[in-house]
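The other protein chains are all here in position, but one chain of the complex has been omitted.
Take a look at chain A:
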Amino acid sequence: MMTVDLDQTPRSLLVFDRSSFLDEKNRISSQVEQHHFNYKVSVLLPECSSAPSHLDSVLNSFKSFYLIRNMPIYELLDKHFLETAAYKGSVYGLSYRTRVDEDNCVALMPNGRLCLSLDKDSFQVLGVEGKPSRFNHRTNSRYVVSVDLTHSSMAPGGRGYVRLLTGLRSRLHLKTDFLLSHHPGGGASLQALLSRYDWSEHRPEIRSRVLTQLSCPALLTSDLQSSDPHSFLEWLGAVDADASRENSSSSFLSSLVCPEPSTTLNQALSVSVCGLLLPQDIHRLIQEIRRHLEHHLESWASLTVHGFVDSPVSWGDSEHGVMRGGENFYSLLMFHDHTYHLHQATGAHDTCPP
C-alpha cells in the first residue's frame, strides 16, 4: 500500500509505503539499490545500550572509499579505467565539495551513466548535447549532460566519446575533488586511476550514543495506519538531532513533544555511519537488523539513509538539485514480524521516489 503526500504549495515530497519483507512483490531491495549516493545511515535500536556483535561487525565492514584531489573529469573516460572498473562491477563516483546549486557537479553511477550538472557557461564551453536543469528559476542557468558510457555510441574512439573527451580535456578543463568507490573490487579496481593523482583512503565514520528514558511513540500498539507519517518522522528527527522533546505545550522555548500515544524506553541505541556508503552495504545492514529483530519479540528498529545534498541524481537517474534544501532521504521502520514502513522524502522539484 502506498500513499503520496504532496505539500499544498509544493515544497517537498514524502512517499509513505507499507509492506513486508516476506511479500514477494516488495520493492525494498530495488529502492535501496537505486539510491546510489548515500552520505549517512542512522539506526535507532530500542532497549539496547550497545550494538549487538553481528550488527557491529556489519557496520565496521562498510567499504572504504577514496578521495582524489583535483581530478580532471576526463579521467572517467580513460579506456583502461572503463575496462577495469566501470565495465566490471559498479563504480560510484561523486564530485566532492561542489554545490549543485552553484558549482559544476559530476556523478558516475554504477550502471555506467555519467551525469554532469553544469552552469550555463561551462555547458556552452563543453559543447556536447544536454538539457536545461529542472532546478532552474526563471532563466536556464544550469544544464545537465547525461551519457551512458556503456552504450555503443560512447565506446572509446566513437564519435560521442571523442566529442565528450575533447570537451572535457581541451575546452572545459573540468577538475574537481572526487569521491570514488567500487563494488565489488574496492580500491584494487581503482588503483591505476588513484596512482596518477593525490589520493587518500577513508573508512566510514561510525558514531554511537545511548539515550536513556526516551519518550517514544507507541509504535507496536497504536494504529499506525491512521497516524500522520510526518509525526513519526519529526520525532525521529528530534531524536537524531538530540533536540529537547520533554516540553509542555506551554513551554516558552519549544512545544515539541512526543506524538501520542507514547511510551518510555529505558534506553535506546543510536548509531550512525557517514561517508560514501554503498547500497550493497546498506542492504546487508538491513538484513542484519531483521535478524536482530527476529530474536527480539515486540520490538522495532529504525534505519534512516541520507543522500548527498549535492548529488546531481537522487534515485536512479532522476535529476536531483537544491532549491531551498537538498534533502533526499528514506527512513525504514522495521518490525519483528518482517513488516516495514518506508518513508521516502525529497524536494518538490525532484522526481517522485520509486
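Assume a residue touches a chain if its C-beta (ideal position, glycine included) is under 8 Å from a C-beta of that chain, and two chains touch if they have at least 3 such contacts; residues count from 1.
Here is the rule we use: contacts and distances are computed from a predicted model.
Think of the chain that is not pictured: of "Parkin coregulated", "60S ribosomal protein L6", "Ribonuclease P/MRP 14 subunit" or "Zinc finger protein 207, b", UniProt labels it "Ribonuclease P/MRP 14 subunit".
Check A:Glu83, A:Asp242, A:Glu298 or A:Asp337 against the missing chain and you find that the one touching it is A:Asp242. Touching the missing chain, out of A:Val125, A:Ala155 or A:Cys274, is residue A:Cys274.
Where chain A meets the omitted chain, the residues involved are 7-9, 11-12, 14, 39-40, 42, 67, 96, 99, 200, 202, 230-231, 233-238, 240-244, 249, 252-257, 259, 274-275, 304, 306-310, 324-325, 327, 329, 331, 345.
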